[in-house]
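Every protein chain except one is present and positioned as in the full complex.
The block that comes next holds chain A.
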Amino acid sequence: HTHLNYKLGLTLQNRTSEALTPAAAARDEFQEELVIRPLHSGDIYASFQFRTLWDTDFLQEGQKVSHYRLFPKSLGQVLSKFSVRELHISFTQGFWRTMQWGQPFIPSPPGAELWVWFHDTVSDVDGNWKELTNVLSGIFCASLNFIDLTNTVQPSASFKPLGLGNATDHRFLRYATLPREIVCTENLTPWKKLLPCGSKAGLAVLLKSEKLFHSSFHSQAVHIRPVCQDEQCTSKAWELRQTLNVVFDLYTAGQGKKEWSLFKMFSRTLTEACPLATSSKVYVDITDNPELSPATPLLSQAVVLGDRRTYSVFDLTRAETFGQLRSLNLLLRWKGDGEMLRPLLHAERYVAGFGLQTGEIHTVIYNNHPYRAFPVLLMDSVPWYLQLYIHTLTVTSKSRDNKPSYIHYQPAKDRHRPHLLEMLIQLPPHSMTEVTVQFERALLKWTEYTPDPNHGFYVGSSVVSALVPSMVAMNTNFTQDQPLFSSFVPVKEESSYFVRVYTEPLLVNLPTPDFSMPYNVICLTCTVVAVGYGSFYNLLTRTFQVDEPSLPLAKRLANLIRRIRGVPLLT
């Protein structure tokens, strides 16, 4: 009884303190959103975003934040403990097929990717980074603890902070990828736990692992960054964006029909918004005029990734969205026979050559824009056991040498640091640019091989970042919809957009010794020891005695009779 009283008192106290000191309880809000986009290949792309905004500053001196409402406490503590200014982490299973699917809303490389900007007051960045990766690996149940100095780089230009602040000193940036990381339910569960409603209500009810992992592509991410509280930007707020992108395969699940419903995708329907959310919306891309039911009068137009798209909007905070059945099951049927807009920027990578001594990494970047050239920033991080011959680096476009205007190269140190290569390359219009560099495969020490050395060793994706000229600016037909006075000079925001394209990771075989050999040697040695030494030891330690030969049966019988008769026995 007292316990209950105590608990009640505590909650009351909390309530009152909140009411009494409004300054202490900073404003926070939560938004959730789902975008569904039918793709031309017949697949369907669903992108979830959950955004928590909190008007407080963890990093402020002398202020200890201990009262958490919507913002997950585990992350908040990590941010303040390690003085993190910005944190981006993604877990991806599969490869985003740019040529079939177009650009994703939030790109990510296969495996795990983590990049963090530390606050410039941090003195031991490497130490903080090491500890942070270990803590995050606990939070997300992932092998992020495999991130160490041998796969961490400090890109000088490719990863600029996305939030507030003008940090340019890349000593406070750490970037690492784990291309081998496999993402599964054990990573999804902790990710869902960070949501204010968990997976109990709102859009998160759709996140059931048995459907999410029955897809062609799955990617989940957490992005934390400081943003402005208001337009004047007098004080900082923290933004946490949790995103989850998934592409469902039409062929394997839909038997060739281009027809989808929320229930088919997630085996759930929507019944309510998350009660804690200020906004909860579902957007469906209807630019290509799919049949959508139930229909909604709410439409929204936006320029997304340089392309003008039209969306139907379903507001889950309004009761009429759910209709009579109290549940929302979107049904989508589309032809999808129109030509897809060719992605303007696209990159791929492969290993050339054969044999186990040398090889060549080829990175091919395509600019599909018919008349505009634009620069891209290419970042490559190659593990030390591929020894790059940087003098063989060539960049060719249209079979002509293309000299990069900026090169940042940090050579590897064996067993300490990977190679980092960053280049600013101008891509001519409608061209294919090939970047090649030769490498030699290092011979590892025998303890450095993974348990499956014949599988090969991974090289993380290279990253192509660019401001791509927008298709909207290229298209002149849209003047019909817009007033003429507004469309002569293209608007800046619409004239180009930022994309990051990740290439596929590489699997490279290194010269591998026959590991069954030591095993054979061990077996042989053990046999020799057991048989040879054992018998020898036996011989040495045994005491020998002359064995009295036992008498033949006839003699024993004779002795028996002699004993009875009392005469001396035979020997």
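Observations on the model:
As a convention for this text, a contact is a pair of C-beta atoms (placed from the backbone, for glycine too) under 8 Å apart; a residue touches a chain by one contact, two chains touch by 3 or more; residues count from 1.
Everything below uses one rule, namely that contacts and distances are computed from a predicted model.
Comparing "Phosphatidylinositol 4-kinase beta", "GPI-anchor transamidase component GPAA1", "Centromere protein L" or "serine C-palmitoyltransferase" against the UniProt entry of the hidden chain yields the protein name "GPI-anchor transamidase component GPAA1". Considering the full assembly, A:S216 is the residue among A:Q103, A:N128, A:S216 or A:S312 that touches the omitted chain.
Checked against the full complex, the candidates A:F105, A:Y350, A:F498 or A:Y533 give a single residue touching the omitted chain, namely A:Y350.
In the complete complex, the residue from A:P72, A:P155 or A:P179 that touches the missing chain is A:P179. Within the entire complex, the positions of chain A that touch the omitted partner chain are 93-95, 97, 100, 110-111, 179, 213-218, 249, 251-252, 348, 350-356, 360, 362, 452-456, 458, 504-509, 512, 516.
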